[in-house]
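Shown here: the complex without one of its protein chains, the others still in place.
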Amino acid sequence: MYDVAIVGCGIIGAAAAYELSRYRLRTVVLEKRNDVCDATTKANSAIIHAGYDPEPGTLMAKLNVRGAELAQELCARLDVPYRRVGSLVLAFREEERPTLEALYRRGVRNGVKALSLLDASEAHAMEPGIAPDVAGALYAPGAAIVNPWEYGIALAETAVKNGTELRRSSEVLSIGRIDGGWRILTNRGSVDAGFVINAAGVSSDKVHNMVAAPDFTIRPIRGEYYLLDKSEGTRVSHVIFQCPTENGKGVLVSPTVHGNLIAGPNAQAVEDGGDVSNTAQGMEFVRRAALRSVPSISFRDNIRNFAGLRAACERDDFVIRAAAPGFLDLAGIKSPGLTAAPAVAEYALELLRGEGLKTEKKADWDGTRKKIRFRDLSAEEKNRLIRKNPAYGRVICRCETITEGEILDALHSPIPPRSIDGVKRRAGSGMGRCQGGFCGPRVLAILAREYHMAPEEIPQDNDGSWILSGETKRGGSADA
Amino acid sequence: MLDLIVIGGGPAGLAAACSAWEGGAKNIVIVERDRELGGILNQCIHNGFGLHYFQEELTGPEYAGRFIRMLKSTGVEVRLDTMVLDVTEEKEVHIVSAAEGYRVLRAKAVILAMGCRERARGAISIPGSRPAGIFTAGAAQRYVNIEGRMVGSRILILGSGDIGLIMARRMTLEGAKVLACVELMPYSGGLNRNIVQCLQDFGIPLYLSHTIVDIKGNARVEQVTIARVDARRKPIPGTEKIFNCDTVLLSVGLIPENELSKKAGIRLDRRTNGPVVCENMETSVPGIFACGNVVHVHDLVDFVTAESQRAGAAAAEYIARGERPGCDVLELTNGDGVAYTVPQRIRRSGVKKSAEVFFRVSRVCGRSTLCVRCGDGDIAEFKRDHLAPGEMEHIVLPKALLEKCGSGNLTISVKEVSHD
Partner (left out) sequence: MTELICIVCPRGCHLKVDEENGFSVTGNSCPRGAEYGRAELTNPTRVVTSTVRVEGALHPRCPVKTNVPIPKKLVFEAVRALNGVCLEAPIAAGQIVVKNVCGTGADFIATRNLERR
């Protein structure tokens, strides 16, 4: 019997696992995909929001501001790329200035520090790339950019390193009450746990409904993005928002921690919980909106489009509470979910204690993580590393200068990747302008070699995403 | 201090290094990131290479093999499995390899011969889901020809560039079903010979003026929808066709690989995506030369060879005699119907007998006249029966002609006399 079972290992489940791993508890995390942080956590704006956006008094407001504080310190401790670049909300017309003022007042009430309102000339001086007709801006120096999936993976890895058990490709089918806790039935056997945390993202309503009467429905809202070449990465040096509307925070333009430029998202309600397709209309909308903020973006230097789902529900706040005794919902986590995650985890622990969870600190907990990034090392450090292990001298991903050594590090990490994209999310190979065209076959060969698997068994990403269908020139018979 | 560092051991680097050696340069190093020389030719196992240069039809590996043999007869040093991380204006080349670690090489001259890369899905923002099974044609070619692995069994090809066409035949011969080749433009970007021998021979339909409007499939490609496009290349509703397939190959263009050129502070041409070069393939940084697909995308390797030999000879001359004065420069500009020219600059003092100018037209033309204009007057005309963007053109401007015209710009334009 586990003390706690966490359903779902996106950023919320990972943050909860990390938080729980500090204590002498037996914790298991169940993830239906073959990798952690492989859905909403990997497909979003990659922003740590300052916190002026949520309505004061909501959980979102409270956890956003607290989460942003924690993120900075966590990213440093976990060696996750994080840059506090600050954000600007643009007003294009005088009529939008009251919106900025309202955001400013909201931010102050939420406890956001150092907000300021800029006039047109101050805004242009701070960010020359924005449109000439910008009439003013709200400046939030506390906003940051982060690598969201690395953040989530680092939290999950550190939890695993500290004794948390992770079961991947394990989909929860039903949950039933047993003596002293819950029995969770998955496609790979059942798990008993005293307490359950529902962190199932877009499926969190379904998981809730396994134990309690339905009282919220996830209505996923899809956002589409462009990711542009590093040649476009310096168009702006802050996160550039437009004034929010009832459809959300609107389209942003921002540098990424990898040095690219990101533009998006739109907001489209989708029926099917898993539909992360890009659409011609959605991409065109984002393109136009981004050019409205930053007219000089060269979209011919786009390297990838993607789309992600916001796990929003009909309520205007996160749904964080005990749905049944010892069963916690961490649901309806839309933006600013990435920012709020560590604060959500803190709060969840507090609620679990209220439900009766006994927590006792581990003496030997190690909440840190370190990663080798060959590209960023000095010549001397590079040589020292290569002498120690020549695999660091073999560059596999030419666009991002990722070495075989870093890929092997990923393969030997606490949560070894099972796919080419899993390696990408850990080592960064295939992130660049050729999008894995060059390194894909090479990474596949390394995976097959290290795992003693046939090349045909290596997926691109989730289970079933096969790459190779078989060998040419299958011997023997003359029939193809 | 080396005489010359050649970055890239594909057809361009091989020819350049050989010619530099013949030209008298001695301490030459080729830096190649792969485990063998030959570059992309190693995976181009089809024939059709070498008709111009060797007057016979070779396969890619055979063409590369001849130059590798030639190189072995020189004293050029080759460093395999070595990646160049940085090139500076001072001609320092930062390299890294498992065998030697991180090192900085210095040379009197550098030749950039990094080739090109394929445009991927993001470059054209194809709508739909993002399952496995969407490959650039070159990546698929590597799996099939080098690794001996198939990438799927029911294939749709987007783009009718040569690699896409070649892969249509290749996949068919390996037992896959190629359902269609889909081309956005009203004409193919590939050679006629490939349309005939790779598509028509196997009854594979070519849909011109069509594009992919949707891809379906969660884990792996399941279905692709194509539609006809209008004159503005926008899909026309109601013209959709659906294909059930597991694989999409993209052959949607090549881009010169110039990250290192940028690091060296070399001026690039937005039209070619390659360095601006002079008549001898020298870039804006004296002593750094460029040749092959890193300068502009060629359709025949024979022309890569010729261009690279020019670069190699010029580098040898530079090493022997030092910087060439940059005065008396003619700037080449594209007039109507011309997409780009290479070189972009001609230093008259550097022209020996004649200057060759390579260019691509921006639309398909029938019988045409190519006009070379200097200042107010046409200085030369060239007749062509047929012009297409997929086929690189070239003209030869004799030194005497260049001497005659004044200073300033040379403009090359196309006048169509009669349409096909």
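Per-chain residue numbering starts at 1, and chain names A and B are given in the order in which the chains are listed.
Heads up, the rule we're going with is that contacts are C-beta pairs under 8 Å (C-beta built on N, C-alpha and C of every residue); 3 or more make two chains touch, one makes a residue touch a chain.
Everything numeric here is computed off the predicted structure, so don't read it as measured data.
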> Looking at B:S19, B:N42, B:S160 or B:S284, which makes contact with the chain not pictured?
Replying inline: B:N42
>> Just to verify: which one of B:T74, B:T88 or B:Q197 makes contact with the chain not shown?
In response: B:Q197
>> Tell me which stretches of chain A touch the chain missing from the display.
In response: 472-480
> Which chain B residues would touch the chain omitted from the figure, given the whole complex?
Replying inline: 35-36, 42, 45-47, 51, 57, 59-62, 64-65, 145-148, 173-174, 191-193, 195-197, 201, 299-300, 385-386, 391
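As a convention for this text, only the chains that are shown with their structure count from here on.
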> Roughly how many whole angstrom separate the Cα centroids of chain A and chain B?
Replying inline: 38
> Given the complex with chain B, which residues does chain A contribute to the contact?
Replying inline: 226-227, 231, 274-280, 283, 300, 302-306, 379, 382-383, 386-387, 390-395, 398-399, 401, 433-435, 437-438, 440-441, 445, 455-456, 459-473, 480
> What does chain B use to touch chain A in their complex?
Replying inline: 33, 81, 83, 85, 94, 96-102, 104, 117-118, 120-123, 125-133, 135-136, 138-139, 142-144, 147-153, 174-175, 213-216, 218-220, 235, 246, 259, 262
